[in-house]
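One protein chain is absent from this view; the other protein chains keep their places.
Think of it as A, B and C in the order they're written, each chain with its own count starting at 1.
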Amino acid sequence: MKPKHQRLALLGLGALGLAGAAALVLTAFEDNLVFFQTPTELATKSVAPNQRLRIGGLVQEGSLVKQGSDVRFVVTDLSHSIPVTYRGLLPDLFREGQGVVAEGRFQDGTFAASEVLAKHDENYMPPEVVEALKKSGEWQRTTGK
Amino acid sequence: MHRFANPTRFVALVRAVQPWAAGIALVTLAAGLWFSLIASPADYQQGETVRIMYVHVPAAWMAMFCYSSMAGASAVTLVWRHAVAHVVARATAPIGASFTFLALATGSLWGKPMWGTWWVWDARLTSVLILLFLYLGYMAIENAFDDRARGSRAAAILAIVGAVNVPIIKFSVDWWNTLHQPASVVRLDGPAIHPSMLTPLVLMAVGYTALYLWILALRVRADINMSKVRALTLRGA
Amino acid sequence: MDMIRDYFAMGGYASFVWPAFGLSAVVVVALLVVSLRNLRLSEAALAELRHVTLLSEEETHP
Partner (left out) sequence: MIAEFGHFALTLALAVAVVQSTLPLIGAARGDAGLMALAPAGAMAQFGLVALAFGALMHAYIVSDFSLAAVAQNSHTAKPMLYKIAGTWGNHEGSMLLWALILALYGAAVAAFGGNLRDTLKARVIAVQGAIGFGILAFILFTSNPFARLESAPFDGQSLNPLLQDPGLAFHPPLLYLGYVGLSTTFSFAVAALIEGKVDAAWARWVRPWTLAAWGFLTAGITLGSWWAYYELGWGGWWFWDPVENASFMPWLAATALLHSAIVAEKRDALKAWTVFLAIVAFALSLLGTFLVRSGVLTSVHAFASDPTRGVYILLFLVVTVGAAFVLFAWRGPTLAGTGRFDPVSREGALLINNFGLTVAAASILLGTLYPLFLDVLGAGKVSVGAPYFQRVFIPMMVPMLLIMAVAPMLSWRSANAGRAVASLKWAGVIAFAVGFGVWLSIDRASALASFGMALAAWVFAATVYELATRSRTWRGLLRQPRVSWGMTLAHAGIAIAVAGMTASSAWKVEDIRVMKPGETTEISGYQITFTNVVDLRGPNYTAMRGTFEVRSGGAAVTTLQPEKRIYDVGRMPTTEAAIRPTVLGDLYAVIGDPDGQGGYVVRLYFNPLVAWMWTGALIMVLGAGLSLSDRRARATRPLDASAQAAA
């Protein structure tokens, strides 16, 4: 066997093994790599009191209440929901129906957020198109809002 | 492939490609800028900030594309010991690092108004930061040695090992909950982006790719010139 | 005039949009300029060295 083939075989074997190992590690890490947890995920496991964590989901339509700089809203993933309180400035993209990630801790069943981040979806289109879609009834919950 | 392993033939190819790459880059970037800043609409949710996408997304694509090229060229270097493959890998690194830096910086400028933060440690952002460190590490190892041959093997191995990161970047938004949104253009069920916005994005992407080839050609030629200089000085000494 | 001012205001996001484009332009142009300069320098160095070697070869082989 030529040195060239030896190197190719070693490289191939090494790359294969490394990719396999990386896959194993990444799958085993599971929820330790997620940036936030959804209300449904949180419903199935116990959370230590006063543990800092991030929750993510959609801001429920009609749940947003503002009183000065105090904000209350409900984060939902359409099967479970969590009430959130927050004091401070909201990001520009924050609105009802939009994705949101809140960091904070649970206090008496509500989630007291110290930071609220907006998460935008992967759809991009001009406002006129949205209007047109809404008029024609093609606008679906799953693709927007 | 082995035909271009010869540096002279390779330089001839590079010289032929260079003016085309330069021309395409200038034309498409000009058109792309016109579309992205003037002729495209604002987004229904994000308003004018969506324009940042036209410099952010192509830079991120190029960051991954450059890394894949660098890792591929490094593999060729290790297995077949073709010197030109190594020249390509070495010339790609600073370009890829620049694009990665741009992706991170413009993303940060986009994230502040929209997400409400300059930076978060989610899987996507962190893995791209690691990509930047991989580029910098590659360049550091590559240049740390007076004797160039020594560093090149260690650098090539680093490039190949680091390639594990590329699919992680690409799929991080699908595998884990991240603050970053999922892919809009390269996805199975077609782009989730309106044609009026896709046009500038594609133009900028083509422009960035041509720009990469152009700069790559310049750097490859300079690199080969310098190795000739070194060879001549050694012979003269 | 208002139209132009509105345009540069970018819907209130001027301080994010323009730096993003500006930074991209600066980095890309700088990379291009540095690469071009390196090529020029390397060509000059090569030309000079070729010249010197030619001269020295002429000296040794009269």
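Of note:
One rule holds for everything that comes next: a residue touches a chain if its C-beta (ideal position, glycine included) is under 8 Å from a C-beta of that chain, and two chains touch if they have at least 3 such contacts.
Because the structure is a prediction, the values reported are computed rather than measured.
Considering the intact complex, the chain excluded from display touches A, B. Checked against the full complex, the candidates B:R153, B:K170 or B:K228 give a single residue touching the omitted chain, namely B:R153. For the chain missing from the display, the contacting residue among A:V25, A:V65 or A:L78 is A:V25, taking the whole complex into account.
Hidden from this view is one chain, which touches chain B at 121, 141, 144, 149-150, 153-154. Residues of chain A that touch the chain left out of the display are 1, 3, 6, 9-10, 13-14, 17-18, 21, 24-25, 27-30, 32, 51-54.
As a working rule, only the chains that are shown with their structure count from here on.
Centroids of chain B and chain C (each the mean of its C-alpha atoms) stand 17 Å apart.
The distance from the centre of chain A to the centre of chain C, each centre being the mean of the chain's C-alpha atoms, comes to 41 Å.
One simple way to say how far apart two chains are is to compare their mean CA positions; for chain A and chain B this gives 28 Å. Counting only residues that touch two or more partner chains, chain A has none. Counting partner chains per residue, chain B shows two or more touched chains at residues 42, 113. Residues of chain C touching chain B in their complex: 10-13, 16-17, 19-21, 23-24, 27-28, 31-32, 35-36, 38-39, 41-43, 45-46, 49-50, 52-53, 56. Within the complex formed with chain C, the residues of chain B that make contact are 33, 37, 42, 47-49, 51-52, 55-56, 59, 94-95, 98, 101-102, 105-106, 109-110, 112-113, 211, 214-215, 218-219, 221-223, 225-226, 228-229, 232-233, 235-236. Residues 4, 7-8, 11, 15, 18-19, 22, 26, 33-38, 56, 89-94, 98, 101, 115-130, 143-144 of chain A are the ones touching chain B in the complex.
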